[in-house]
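Note that one protein chain of the assembly has been removed; the remaining protein chains are unaltered in position.
Moving on, here comes chain A:
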Amino acid sequence: MTADDVILQVKGLTAGYGAAPVLQEVDLTVRAGTIAAVLGANGAGKTTLLRTLSGLVRPSGGEIVYGGQPLRDVPVEQLVRRGMAHVPEGRGVVAELTVDENLRLGGLWRRDREDAAKALTEVYELFEPLAQRRRSAGHQLSGGERQMLALGRALVARPKLLLLDEPSLGLAPRVIAQIMALLRQLRDTTGLTVLLVEQNVRSALSVADEAVVMSLGRIVTATSADRLRDDEELRHAYLGF
């Protein structure tokens, strides 16, 4: 693996919400154009990891290097301009805005208005149900449609790295399968890198290239997704099934 292959490198990251750190000395390397699944039980620190990477939580120690540049003191609102998009847990759809407004919001920062408009059109083509509900408010959408909207809004920014937090939460298995297939398609066609936080281990491993398992704020193992999926002993040891 060369330095050019790596889009995100985390070294000794410590972060939390108060005096007690949630993340402790986390090391993580994500290769460009891959899907890396972050797995672990509730409270393992997966969501905090994503929130720290996107700047919502300030790290108390360690280093985050994204695209070869350290991210120390980069404001949250600047990260999307550098190609990092974060779809938070609970999807983060702005309930009061329409589908169209939510999607446009994803590309408002872009100077290239023509490409932003093109990206919007592509998102509507990718998620046809959204095209039919352009004028509907966010709170009128189903869970699956909201997930599509949150994903689509992130894609309008044409990100290089997508931080995706629990996209399967509360969704039917059929919808989860569609979302995972879409992530695979995006990786293969656009070279998008995805850091996927999931509690639905089987779904995540069905699409991921790499997998890390977190427990109590630490990464306890980092391996290929294939190995974790196929090695029963390893799965038992770290994921309990």
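The criterion applied here is as follows: a residue touches a chain if its C-beta (ideal position, glycine included) is under 8 Å from a C-beta of that chain, and two chains touch if they have at least 3 such contacts; residues count from 1.
The working rule: contacts and distances are computed from a predicted model.
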| item | value |
| --- | --- |
| Per UniProt, the name of the complex member that is left out, chosen from "Anti-sigma regulatory factor", "C-type cytochrome", "Branched-chain amino acid ABC transporter permease" or "TldD protein" | "Branched-chain amino acid ABC transporter permease" |
| Per the touch definition above, residue among A:137, A:169, A:182 or A:234 touching the missing chain | A:137 |
| Of A:46, A:86, A:158 or A:187, the residue in touch with the unshown chain | A:86 |
| Residues of chain A in contact with the chain not shown | 54, 56, 76-81, 85-86, 88, 92, 94-97, 101, 104-106, 108-109, 137-140, 153, 157 |
